[in-house]
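What you see is the complex with one protein chain gone and the rest in place.
Chain naming follows the written order as A and B, and within any one chain the residues start at number 1.
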Amino acid sequence: MIVDGAAAVRVTVNGEARQGLAEPRTLLVDFLRQELGLTGTHVGCEQGVCGACTVRVNGQLVRSCLMFAVQAERASIETVEGMARGAELHPIQQAFHEEHGLQCGFCTPGLLLTTAALLETDPDPSEAEIRLALSGNVCRCTGYVGVVAAVQAAARKLREGT
Amino acid sequence: MAQTSVEGRPDRYVGARLPRVEDARFLRGVGKFVDDIRLPGMLHAAFFRSPHAHARIVSIDVEQARALEGVVAVLTGADLADFPPFVAGLPRPEVKANERHVLPADRVRFVGEAVAVVAATSRYVAEDACALIDVEWEPLPVLTDPHASLAPGAPLLHEGSESNSFAHIEFEHGEVEKAFAEADRVFSKRFHHGRMHAAPLETRGIVAEHDPGSGGFTMWTSSQVPHLTRSLLAHMLGLTYENQFRVIAPDVGGGFGLKIHLFPEDAVVPYLARHTGRPVKWIEDRYESLAASTHAKEIVMDLELATTSDGKFLAFRGRYVGDAGAYAIYPWTPLVDSLVAAVLLPSLYDVPAVRFEVDAAYTNKCPTGAYRGVGWTSGQTAREVLIDEVARALELDPMELRLRNTIPSEPYVSATGCRYDGGSYAESQRKAMEVLGYDALRERQKSLREEGRYLGVGFSPFVEPGGWSGEMAKRMGFPFDYMDAARVTVEPDGTVTVTLGLHSHGQAHETTFAQVVADRLGVKVESVRILEGDTAVTAYGTGTWGSRSAVIGGGSIMRAADEVREKLVAIAAHAFEASPGDIEIYDGNATVKGSPDKSISVTMIAYTAYFGAFVGGTRPPGLDPALTATRSYEPPESYANGCIAAVVEVDVETGQVELQQVVVVDDCGIMLNPTVVEGQIAGATAQGIGGALYEDLAYDANGQFLAGNLLDYLYPTTMEIPAIEIHHIETPSTVTEGGIKGVGEGGTIAAPAAVVNAVADALSPFGVTIDRTPLSPDRVLSFIRAAEGR
Partner (left out) sequence: MLAGGQSLVPLMNLRLALPAVLVDVNGIRELDGVSVNGSVEIGAISRQLAVESSVGDAAPLVAEALRHVGHPAIRSRGTFGGTVAHGDPAAEIPAVLLALGGSVVARGPGGERVISADDLFVTHFTTALEPTEILTRVRIPRAGAGQRWGFAEVARRQGDFALAGVAATAEVDPDGVCRAARIVLFGVADRPLRAAAAEAALHGRKLGDPAALYDAGQLAAEGLEPRADIHASSRYRREVAAVLVRRALGQAAAR
């Protein structure tokens, strides 16, 4: 339903039912950040290149700057805010911490979600597979050294259930 | 200092690989970047920008934009006619100061220059309104080449100037002409370094709020220099008192030098907040960032090297024409590229005579300013590529030639006056060769060539000026001093708060500075909190850039902590009736040497200082109980050093370069936290690789900007950056507090030359010479064709 040019959009975010208003042209990333207050998802290029706005929609990796909020009606969305269990970091987050996989932290949410999607389909990726999977997430700080090490460490943690 | 081992912690925090304190918020997505800030009633700004490289503004019609629903204000240059311009200059006679109006009323000088601003209820509406602004332009002649800009008869880009150069600077030391006249061989080369963007993933952004009660402002800004922003902007905005202007640089998503400048938006957004009476947010979009913030490193360099027949360097001559863009960037000026490149011309080579000439030429392009490694990157690339060419001409191994000319490891003063504080100038080169397995690599190269495959190896040994203080600034030609303070406070419960005027945007200050102060005071690192980025809260400082924070922050913390520690010791000594010299503090407890039963926690010492007696002790009479000290540190010149090596294979049919291996040997003196140091090195090296192979802010001959998005300005990804292998040598500085040297720029300074040399080495059977970056596949093929005379 559209009122004053804005539609009510109902989504499930990180397991919680949420709703907010969005104009037809409102990007999903703006809806998440401004309407739902989930500012962990970042805007880097508005062009689908940098990967900072990566979220998961119904399990699939998506550039939230290339999708309209109204298209996410009744979808299940995962953002970085949903990864940790209370005080306990997700093993992927823990691995990024231990392996110096982040510096300024701006690209980190997108990298974490991309890593999660990768390790769900391939629990033991080679370095080459990791690099290919992460190639759509630009990091300007790390030279990817810590990032790749973190994904390898995260894969180990998840395989070993630690 | 005697220390007792405590389980679960390193004996000394400095030098330990502690994981980062700041990670917790970023990993959870709860960092606070400027765009995460929302204030009640906040408006959103968008700028209308010039589509022309050079044009007169005949008229601007903003009526339709003003009439759009949701638009609250539209301002043009005419509305800000009384607003003072940025004036970029330096107190030296060769420099002609340059004015830049924050919204020009009559003339634009580059594509992307802001000419109007809209404040509206959303960014979407503000951009809708920008599309309704109608400007009548009268195009003017365009200059895009810095040499053409300096040519006699070129149109002048700034009224009242006699030439298009911001400064023409000459320097000579030693008998240069004689050396060239008597040399066995003279080699020369022109190198045109590409135009780069610092390209932090978070663009710039501002939220400004005006308080009509006090007349003051609060401004959140994605900046590396919050205090400097306050000092430079407060009076421009008409404030009588600088301290009415609070600048907060919250979490900042990368800076790399770009965010040390002042930009028109920094003045216009707070102005707009006062004008509308509502908070205003502006977040730079990627096009604005690429087109209209700062560009960097484009210098056209003509180098000459005089040698003996066996390759001993006798003298350098260099002419550095920097492409300054349309305005002298404020406040640092475009000399951060061309002048500093020239000062570092002799680098780590033992050469007695140097002459250079420097210009910074205006063109109709985005202004150029600081980006990690500044002009040192360009100068290093030109010099090291020339040295490889000299080696080929003299039929010497390039590393043999370098090592013959490398300065000794002891402190050394270069021909341009740089006071190197000792390092591993030759050792780092040998180490890089050893790690690479240099001889075996040459064998492999030979056998692959027989199969028609082209492997190449390139080296780039470097010195890296760090800890940018007044002494370093003056050495590099900038006659300034700086004041950077740390305030160390022990709180009532013995925890420690440190504030600094530096700023961390990826460098992990909350971790590394806590390590420094915890060691110095003898407390647990977990009890330390580091605060930066808020001018209302922290000690003053000029921000984080120029590899200055470890040296200056570390040194100022050490000095302030020593003062506070004296008070802790005095209270403990008084309590135990012991001599202060016998008090040791470690892991949060003070003990008396030789009397292990006499122990008191720092918590109890602090409690005593704040509130008087504790069980068994009192304040020493006459002691000022304030457990706080503020100290600054202006270090002497210090230089890290190292060597980067790269191995590539070139596909000579497509021109594609496969970067197979990168080795970095780095010596930045005492490391506060090797993990953090390695992160800095890897990131800097990746940016250098980007400059060598991918990143190029291209303009056409009409000054149209061609790289305004991330499909045209190419950040390297995981697929373009190989595993970067890092090795350390740790030669403590002989001159700084704690033996610390700066780190973080060497990779960007030196990696491009390593990559370019590797490509040139791979293609040496064709007789290829490389004279520009980046090395796109097309360019690589064109170098081969040129060598083959096609």
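Going forward, a contact is a pair of C-beta atoms (placed from the backbone, for glycine too) under 8 Å apart; a residue touches a chain by one contact, two chains touch by 3 or more.
Nothing here was measured: the structure is a model prediction, and the numbers come from that model.
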item: Residue among B:D310, B:E526 or B:D778 touching the omitted chain; value: B:D778
item: Touch with the omitted chain, as defined above, among B:A707, B:V743 or B:L763; value: B:A707
item: Options B:T76, B:T144, B:N164 or B:T717, residue touching the unrepresented chain; value: B:T717
item: Sole contact to the chain not displayed, among B:D145, B:D421 or B:D696; value: B:D696
item: Positions on chain B contacted by the hidden chain, ascending; value: 127, 131, 287, 653-656, 694, 696, 698, 706-707, 709, 711-712, 714, 716-717, 719-720, 776-778, 781-782
item: Hidden partner interface residues of chain A, rising order; value: 24-25, 27, 46-48, 51, 54, 60-63, 65-68, 70-71, 114, 117, 132-133, 135-137
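Methods note: only the chains that are shown with their structure count from here on.
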item: Geometric centre distance via CA averages, chain B-chain A, whole Å; value: 29
item: Sites on chain B touched by chain A in the complex; value: 19-20, 22-33, 35-36, 38, 124, 199-203, 251-254, 256, 283, 285-286, 505-508, 675-676, 678-679, 682-687, 709-711, 715, 717-719, 721, 723-724, 726, 747
item: Complex contacts: residues of chain A adjacent to chain B; value: 23, 25-26, 33-34, 38-47, 49-50, 52, 79-81, 83-84, 89, 93, 96-98, 100, 102-109, 112, 127, 130-132, 134-148
